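Heads up, one of the protein chains got dropped from this complex, but the rest are sitting where they should.
We call the chains A, B, C and D, going by the order they appear; numbering starts again at 1 in every chain.
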Amino acid sequence: GQEAMIEVNYGYLPVPTMPLFAAEAHGLFEDFGVDVTLIKFTSGPAQFQSLQAGSIDLAQGALAAFYMASTRGLEAKWVYNIGDASAISGLVLSKGSSLESYADLADQSITAPPGSILHLFHVSQAMDAELDFDRVDFVPLPPPQAVSAIQNGNVDAAWLWEPLLSIAEANGAVQVSNASEIGLHDVFGLAAGGEWVESEEGRDAVARVSRALTAGIEAYEQDPGPTLAKIEEMTGIKPELAQSVIARTNWATVTDQVAESNVFSLTGPEGSGAIIDWVEDRALAAGLINATGAGVDFLNPGPAQMAAQ
Amino acid sequence: MTTSYRWYSMASGAALLALWSVLTLSGLVDERSLPSPVTLAQTFADLLARGYSGSPLWSHVGVSIFRALAGFSLAILIGVPLGLLIGRHKVLEAVFAPIIGFFRPIPPIAFITLFVFYFGIGEGPKIGLIFMACLWYVVLNSAEGVRNIPDLIIRAGENIGLTRTQLFFKVVLPAALPAIMTAIRAASSISWTLVVASELIGAQAGLGFMILDSAQYFNLPVTYVGIIIIGLIGLVWELAISAVQRRVLHWQGK
Amino acid sequence: MTTSYRWYSMASGAALLALWSVLTLSGLVDERSLPSPVTLAQTFADLLARGYSGSPLWSHVGVSIFRALAGFSLAILIGVPLGLLIGRHKVLEAVFAPIIGFFRPIPPIAFITLFVFYFGIGEGPKIGLIFMACLWYVVLNSAEGVRNIPDLIIRAGENIGLTRTQLFFKVVLPAALPAIMTAIRAASSISWTLVVASELIGAQAGLGFMILDSAQYFNLPVTYVGIIIIGLIGLVWELAISAVQRRVLHWQGK
Amino acid sequence: MTEVLVSRGLEKCFSSPGRASGERIKAVIDFNLVIEAEEIICIVGPSGCGKSTFLDMVAGFTEPTSGLLEIMGEEINRPSPDRGVVFQQPVLFPWLSVYDNVVLGPKSRGVKPGDYGPEADRVLKSVGLEKFRDHYPYQLSGGMKQRAQIARVLVAGPKLILMDEPFGALDAQMRINMHELLISVWQEYKPTILFITHDVEEALFLADRVIVMSQHPGTIARIYDIPFERPRTYAITADPRFAEARAEIVELLRAKPEERQ
Partner (left out) sequence: MTEVLVSRGLEKCFSSPGRASGERIKAVIDFNLVIEAEEIICIVGPSGCGKSTFLDMVAGFTEPTSGLLEIMGEEINRPSPDRGVVFQQPVLFPWLSVYDNVVLGPKSRGVKPGDYGPEADRVLKSVGLEKFRDHYPYQLSGGMKQRAQIARVLVAGPKLILMDEPFGALDAQMRINMHELLISVWQEYKPTILFITHDVEEALFLADRVIVMSQHPGTIARIYDIPFERPRTYAITADPRFAEARAEIVELLRAKPEERQ
């Protein structure tokens, strides 16, 4: 309460990230002492350069995407898990496609944002189907272009998230599976500039943001109206769709980040560290990364621990 | 165009509008693929009333105009004197030739990623991109303008007894003005063309942002309205610069 | 430039190169921020040997050139005849005026998102974007070229007894050729400028793709090499068109 | 003698863009002239008196508002190589060589190369351009360009050659050379020529008859018969009758400075 406000540039994606927009709608960031400026991006990878250049302090995206980037030189640390979007992340086929499984994808074209978790899902599924990923025609596209590509028949299959999944389905694409059914974790959260988060101000700022996000979940449960309106304003997503997406997503609190046995844990054995191992394993095998990364050193639980106290 | 031909223009304009209305309002073409004129009007009214992505419409318009004007003005401020110098002094021309020769043929958009890398996503790189795209035009045209000044007019200036400084300000500069104005005109048009490209650099507002962002979730009416506003401003901008040019160069006659 | 001035150019070029080498090789500037000339040379060799993103370097170069040439050629094929017609017939000019007046001031990049929406990410929309950017230049300059043909030369043609068709092909067309060549030259430069923008449309190969993609992965040396290749091709392209122009218009003298 | 050109009661009006739409400028009125075969007729007159307006009607570039205008007894209604024009500006086709400029007309009219070829060589020799047949217009001097225009006109064997200030843009010495050339061409081909000029001396040197036009209205003020024998040489300019006629016409033409601004 008494300390000075800290300014934070927060990169976000136009998806219904409920805790973020709830905190924004209810003025929770100010309450917790951070002056947040929201900056919109089209995908996690789109934020890498801005984070590196210091244009933003916090970037919101998939844990896997930022981890893979860190192995290629992105100087960032993973500081907070917001939720798991597996249930709203799915594979769609273009209209009239007869594909049934990944085994059929040989010589077919598939798309995802390059270097994203969705990219990794393709890779992982192909490996599980014992399909050599080199035999697939992988077309890297940012998410909105992926929808147009599916719609215009430029590619046969795409991994998409909501709300694009719904838009693609409305335009004739067919959803065949979603990540949670297959047991894949699409954990997304916050990456912070490496140096910044080591500083006292950075750590404080992230802790305050973390508290505000957690408080946002409660605020939404009491009254979803302002949050849904904020989502429409900031992302253009209609309230009904946003509400359904939010209902299908698992949301994490500050306590989850520091609990020992929780998929959202930054410290425990079944948490983010395990996901990173899985990512590194698959990504290395598929050539998405060509060096072992920092492993669990990519995780910086400091701010979350501070926030939890 | 004389009045009689104007009718043909109005008729063809009206015919296009009618075709568009019939196709969309009759449902022959899906509204989701091509918004009707009515939808665009409503969208425009809505944007006026409620803005887009948290900013009022005028601020999107204003920020784009600001970026174009800033990049453009910088290019004029730096490019015109540089061009005049280069045009007058062959040594300077030779010194700058490798730099200009290297950068000029590179499309400005190619620098977007580098600009983001070095300068982030603030106003700096956006304005810088526009500046860079305009600069070469301004420098080269101003230099050319000075180089093309007829020897005789310089001689006339010397003959009436002007000093070197007087010669520069009272003869060389006004004599190069038509070329400079041409450069300014081209640069102004380039600057507006580049505004959309510059807003590929993590913009949070602006007309370019508006059309890029709205297309992400297939909010086509906003994309269309944005494109139309960009086109109209481009047109007005052009007309304004032409008017300025005619006024400044009134002594050229028609 | 005469030989003596060439030395200044070479000196300034060498000085820049030296400065760049010293800064990067001495470590004063971090290699990760600015690759050294040596790194760029190695990267280039590597790209030559192993390609980028699964395609050999020449195919990235080839596909970009193909796109630019295709869009450019289409614009010439459609734009020149259209421009000649518009320039000769005031009615047609009036009919097309609203269409051209509406589309011309809109920066081509503004259409990227719509092109993706309607046409997907194939070659079509990429070439279409380049085509559209070139078209107005070609149409307007060709029309202007025809309009500016001196009355007297038409009269001379009538006077020696040419029929209307002969007049068009033997007088109007060659007389408009300088303007058409100017349009072609401008369009060729625009087409290359737009190649990077067109490869924002889900490209999987091409020099634009290479620089956009490599920047995503902080592979700065590839971005730099890509930009340099784009610049060099732009330069060669310009020189080639100028040579063609000089040859075709040899009868203009120097 | 054959009457090559007959103009009777010829009138040409222009609607003036500046004024009320009904109002019209009478550029040429009541123009009566008969040109006989092999005559050289020069028209002089103040700027804007309607000289070019008359010539353009004869060329078929514009239509008379009223009156009669016939070439060899036939009404004039369109341009034709029968009435070849030498323009003041060197209006050659810059993309064609001198030779191709000369033969474009006959070639396009379907004349066989075997016919137009030798004829083109002959006229090029007559105007002294035989060595420059493959040059392009930009490679020629002003005088050579005018000679090429003359060759282009001659090759069609015209009934009447129309020349609108053809040497007006040349310097004085070049003009003298062109006069001698024109005299020698006339000796060789005996063409009928209608020649417009501002230069009274030029008119006196070349013409069988000099037509002096007046302005407001644009019509024939006087016709002078020029008595000198052909072939003429420059010596006649020293003849007192020459100087006398010259002084008289200049006096008739002299405009007050205010009118000339």
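Here, a residue touches a chain if its C-beta (ideal position, glycine included) is under 8 Å from a C-beta of that chain, and two chains touch if they have at least 3 such contacts.
Every value quoted in this text rests on a predicted model; they were computed, and no experiment measured them.
The omitted chain makes contact with just one of the residues D:109, D:125, D:232 or D:246: D:246. Contact with the chain not shown here comes from a single listed residue; of B:6, B:32, B:50 or B:155, that residue is B:155. On the side of chain D, the interface with the absent chain consists of residues 46-47, 128, 141, 143-144, 168, 171-174, 176-177, 181, 198-200, 234-235, 237-238, 240, 243-244, 246-247, 250, 253-255, 257, 260-261, using the contact rule stated above.
Interface with the hidden chain, as seen from chain B, comprises residues 150, 152-153, 155-163, 166, 170-171, 174-175, 177, 250-253.
One rule holds in what follows: only the chains that are shown with their structure count from here on.
Centre-to-centre spacing of chain B and chain D amounts to 51 Å, using the average Cα coordinate of each chain.
Separation between the centroids of chain C and chain D, computed from CA atoms only, is 49 Å.
Averaged C-alpha coordinates put the centre of chain B at 18 Å from the centre of chain C. Contacts with at least two other chains are made by no residue of chain D. For chain C, the set of residues that touch two or more other chains comprises 113, 116-117, 215-216, 218.
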